[in-house]
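This report refers to the structure that appears directly beneath it.
Excluded from the complex is one protein chain; the other protein chains are retained at their positions.
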Amino acid sequence: METQIQITCFAGLRKFFAPQMEVQLKLPASYQSLIQKLKKLNPEASEILDNCRIAVNEKFVPHNEVKTGDEPVYLIPPSSGG
Amino acid sequence: METQIQITCFAGLRKFFAPQMEVQLKLPASYQSLIQKLKKLNPEASEILDNCRIAVNEKFVPHNEVKTGDEPVYLIPPSSGG
Amino acid sequence: MKHIQHTPIHYANLFDDFRDPNSGAVVLFSGEVRDNNKGKAVTHLEYEAYEPMAEKMIEEILADTHKRWDLNKAICVHRVGHVDISGCAVVVITASAHRAAAYEANRYIIDRVKYEVPIWKHEFYTDGSSEWGQNCDCSSPSHPHHHKHEYQHAE
Partner (left out) sequence: MKHIQHTPIHYANLFDDFRDPNSGAVVLFSGEVRDNNKGKAVTHLEYEAYEPMAEKMIEEILADTHKRWDLNKAICVHRVGHVDISGCAVVVITASAHRAAAYEANRYIIDRVKYEVPIWKHEFYTDGSSEWGQNCDCSSPSHPHHHKHEYQHAE
């Protein structure tokens, strides 16, 4: 059974994806596999997706961590503040 | 024959000497010999005199430079600005 | 919201409010919008942030800074929204008894804020185009990525 995961995209990622979207993911799954799924949805976004950090519950999670729950995911492109 | 040299003292030097004074010096003489003369005038000023720079015509002069003219001499204690 | 601000930053006021009789050294850094970048004429920037996380991360960076240096005060405020040329995008102010700490801590804060905190600049050019900024050319194979390795998956 697949779970619906809400994803928020910031900044340059929005050239490739909607600010908010939902993807189906069979849990448990690594965050890396979620990234792979997004790359398939839009191969042109591969480079920026490879450089993104992932945040859940306002904390960064390692890409190889396994996602078990349906908490929303925030994709964080490289910072360019200042 | 001795020449009258005008000397200006700044900051901590004025604990030991007047802001403006005149000393007699037989020219030519090194600036170091002028410092020696001032140390004799007030031995308590020896330490600060050893740490002073000497300025003539708004430029620093080396202590071993020889003074030939009667230009005024400025004694510059270690800086403490900022 | 202490560190992320939607209105213009008045660093002069920030600085005036910063008086501290115990500090002999105050250092202020202002990151400002240049009229050009990488050879293109810039009209203005727009900054976006993932605000709740940006707030928390700047707070943590300031706390880390206080642990590393003997500081009396440190603040950091970053704009979001539209910023004109010469407008202020980010301000860092540090105060310490002696100047080494104020300088070093100030630079440490801005370096970490720029590389770690989820804030992005969108540059608008006179030719009508726009681009999302990068603080460094991360895709270059020669890029050292020291900041990335150090902080990327940190918590």
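Before moving on, here are some points about what is shown:
Each chain gets a letter, A, B and C, in the order it is written, and its residues are counted from 1.
Going forward, a contact is a pair of C-beta atoms (placed from the backbone, for glycine too) under 8 Å apart; a residue touches a chain by one contact, two chains touch by 3 or more.
Keep in mind the model is a prediction, meaning the values are calculated, not measured.
Though it is not drawn, the left-out chain touches B, C in the full complex.
Within chain C, the residues in touch with the undisplayed chain are 11-13, 15-16, 19-36, 85-86, 97, 99, 102-103, 106-107, 110.
Of the residues in chain B, those that touch the hidden partner chain are 8, 10-12, 15, 47, 51, 53, 55, 58-63, 74, 76-82.
Going forward, only the chains that are shown with their structure count from here on.
One finds 50 Å separating the Cα centroids of chain B and chain C. Here the CA centre of chain A is 74 Å from the CA centre of chain B. If you average the CA atoms of chain A and of chain C, the two centres end up 25 Å from each other.
Residue positions of chain C in touch with at least two other chains are not found.
Within chain B, not a single residue touches two or more of the remaining chains.
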